[in-house]
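Structure first, then comments.
With one protein chain held back, the other chains of the complex are shown just where they sit.
On to subunit A.
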Amino acid sequence: MPHLDINNLSCSYGSQPVLDGLSLSVEKGQVVSLIGGSGSGKSTLLRVIMGLTQPTGGSISIGEQAVDYGSAASVRAAREKIAIVFQQYNLFNNMSVLRNVMVTPTRVQKRDERKVRDEAMTLLSKVGLKDKANVYPAQLSGGQQQRVAISRALALQPQILLLDEITSALDPELVGEVLDSVRQLARDGMTMLLVSHEMRFVREVSDQVAMMDKGRIVEMAPPEQLFTQPQQPRTQAFMQKVAWH
């Protein structure tokens, strides 16, 4: 049974289809990476999974539970299991780092404040930001903010983590520290679906890589296979293009 199962999913903005009968499944503990050109629908897929954009067809299941995106309760239940980290971090600028991480567990999940604080500090020290707990996001570098965003997502104790180009807004020298945090999560067995343009990282960390084009998965294979022997012309063309960078 896949941990995250996406079946024949469609989504359109107005008359323009953005996801076009997309199917994809992620097994428990697996890391699946989405690659593909800009505008191919990668972010939209993650937004639909999180209930930020309404699908127009198809289905998504988390474990055995099908998500009904028309039902607030069902979306709420899905968001308890899945967390997302965005390209632009989207931290709460008016809260300190620690409070960014703590606010949902304490105020939404109503868990014990002291216990959450300990967990939050543990998460922050794992990403090397223990000493920044009382600082505000504006005082941090992009890489540090992104690691806070990862900690904030993990504080919910999600089963599945979605990462949308989390290093794209960072200066090159800050990319490494963020990717290290993701590598650690992969080693810990977190189920992840991530979008990335860091091909070397994708190749190293993924169990499966899915090539996306025009709202569909055109090819999905283990990284070695996809990177060295792409079968589809679209994937071959894409690989040639990224090879130049």
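Everything below uses one rule, namely that a residue touches a chain if its C-beta (ideal position, glycine included) is under 8 Å from a C-beta of that chain, and two chains touch if they have at least 3 such contacts; residues count from 1.
Just so it is clear, contacts and distances are computed from a predicted model.
Set against the options "Amino acid ABC transporter permease", "Ubiquinone biosynthesis methyltransferase UbiE", "Fe-S cluster assembly protein SufD" or "Isoquinoline 1-oxidoreductase, alpha subunit", the UniProt name belonging to the omitted chain is "Amino acid ABC transporter permease".
Checked against the full complex, the candidates A:D20, A:E80 or A:D207 give a single residue touching the omitted chain, namely A:E80.
Only one of A:Q54, A:N94, A:S168 or A:Q184 touches the chain withheld from this view, namely A:N94. Across the interface with the omitted chain, subunit A contributes residues 50-52, 76, 79-80, 83-84, 86, 88, 90-95, 103-104, 107-109, 136, 152, 156.
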